[in-house]
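A single protein chain has been omitted; all remaining protein chains appear in their positions.
On to chain A.
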Amino acid sequence: MSCYYTGLARSDLKPPVASRSRRIKRCRCKCYGHPKTVMVMAVVAAAALRSSSTRLSRLLPGVCGEAWGHQARRGAVLRVLPFIPTQDPDVIKKMPEDFRAVYPEFLPGPKPEYRNRLREKLERQDMLARRSVMPIPEFYVGSIMAVTVADPNASGKNNRFVGICIQRGDAGLRAWFILRNVVDHQGVEIKYEMYSPLLQSIEVLRLEKRLDDELLYLRDALPIYSTFPLDMEPEVMQEGAPVPVNPIKVQLKPRPWHERWERKNLQGVMDLGLPERFYKKAKLHEKPWEKYDLMKEYRATIPEEEQADIFREISPHYPLMESTRRRGKRKRVLPSIS
């Protein structure tokens, strides 16, 4: 039986029967559904494995990840096989402790259904190429940044925005972050894709972390906490010092809010001052067993060996990335008075 959209042979699709629903059975290998994309990926896969004796016809169904030995199917269920390193593990390259914190977008998304080792490898190459053209500094949620994008309709063809990073997400070339600021008493949030060629520069004006991983509660906080001058100067940073954690406790506006912040276990907000019933309801929604769920935690992470493997893959470029990072920090150090 073949997929209606891509024409790939799939053994787990069943032929349409009069009694079954008329919904077209779509190829579940998530191959974007467009024949052209599949053909392009097949050509790439073929080029990558020209030296091996694997036939193209056997590669085609596995272009989406299953042929690479990392996934298997037991019936219709997707299995994730034990990790096999791709780089030579005898080459001793110790992964730095802060690698996953400073360059989190190099680690792929953990969902196995969406993973494709070849695509991740190609993306990492593209990310390194982009970084050599436009250096992306180290930043965290809570850092104040200035981003200039190319805009054909703006005067000077560039558009600069300053804001606090409230969230960052996704992995690979899709990695993004959201900057928030209050301009003319209007809260403005802009989502920037880090590897978009439209981005001209990313500067970190104040490098710091906060008590929470996401600062979406700033939408419901007093505007003073999200207001930063648009002409803010980059701040002083001690060379070699660890990234400071800002222990600020933000005051929220009165309800209604965008989310039930009392259920989110936020560290960076002042006492919410809600009636007792809210906290009682929040307690009912708590899931205290989740911290013991070892497999849930595992499925949300990339294992240690895989992170080390990824680091080994990009380690030739790592010294350049680190020198760019240190150079960015050093620029903001004030000259010593002597």
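One rule holds for everything that comes next: a contact is a pair of C-beta atoms (placed from the backbone, for glycine too) under 8 Å apart; a residue touches a chain by one contact, two chains touch by 3 or more; residues count from 1.
Please note the rule applied: contacts and distances are computed from a predicted model.
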item: Protein name (UniProt record) of the chain left out of view, among "ATP synthase subunit a", "Acyl-CoA dehydrogenase/oxidase", "Large ribosomal subunit protein bL17m" or "Centromere protein N"; value: "Large ribosomal subunit protein bL17m"
item: Contacting the left-out chain in the complete assembly, out of A:L81, A:A129 or A:V245; value: A:L81
item: Which of A:A101, A:A129 or A:L320 contacts the chain that the document leaves out; value: A:A101
item: Chain A residues touching the omitted chain (full complex); value: 71-72, 77-83, 100-101, 104, 107-114, 169-171, 287, 289-290, 292-307
